[in-house]
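The other protein chains are all here in position, but one chain of the complex has been omitted.
Then we have chain A:
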Amino acid sequence: MTPPIEFEIRRRTLLAGSAAIAMSAGLRPASAQDGAAASTPAGDSTTTVTLTVNGEPRELTVDNRVTLLDALREHLELTGTKKGCDHGQCGACTCTVNGERINSCLSLAVMHDGDEVETIEGIGTPEQMDPMQAAFVENDGFQCGYCTPGQISSARKVIEEIRAGIPSHVTGDLNAEIAITDAEIRERMSGNICRCGAYANILAAITQVAEDQA
């Protein structure tokens, strides 16, 4: 029987290998293009941007194709923000830009020059957890934990969005104050998928934070 540690090493080696293949397939240099005029970029394929990430200014020179998600993970080594589907469907990559939650996989790093980005690393630490992080722990709001940074980043903003009066699909009166109900939370969290199915406990965690803040 293979000891767990050896399996872990093998798995990591395999992942690094396949990541390298994925990188070379996904990021073909311009010179490898077909050569026709319309397939040649009209200018530089890299851009320098300055982002404020978790309060710290960070200057980056990136290939224009690098998403905000990959800039955070691969260039700034902030791996708390997760890559799930990479197509905006799962919400694992959710972080906030200028105070609003977005899918960082569907945004280019070069679009965010001067923007303020907050990732899960900026929300709290194991020693000093944000109330939403503490509530997820207390309510077992996860199993494998992969979607959790995105869930927490989204959940904190869901409460703010309801309090700011931003209507949702399930909001009744569009011109009245919006109550924080299970239906409102569920609807607003629909862009964050949890394959372990921890939804009931995620809902409990968010409800608890909303009630504690009230």
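Just so we're on the same page, a contact is a pair of C-beta atoms (placed from the backbone, for glycine too) under 8 Å apart; a residue touches a chain by one contact, two chains touch by 3 or more; residues count from 1.
In this section, contacts and distances are computed from a predicted model.
Chemist: Given the options "Xanthine dehydrogenase YagS FAD-binding subunit", "Tryptophan synthase alpha chain", "Sulfate transport system permease protein CysT" or "ABC-2 type transporter transmembrane domain-containing protein", say which is the protein name UniProt records for the missing chain.
Modeler: "Xanthine dehydrogenase YagS FAD-binding subunit"
Chemist: Check the options A:72, A:110, A:180 or A:209 and report the residue that touches the missing chain.
Modeler: A:110
Chemist: Considering the entire assembly, which residues of chain A contact the chain that has been omitted?
Modeler: Residues in contact with the chain left out: 26-30, 33, 37-45, 47, 63-65, 67, 86-88, 91, 94, 100-103, 106-108, 110-111, 154, 157-158, 161, 164-169, 171, 174-175, 186-192.
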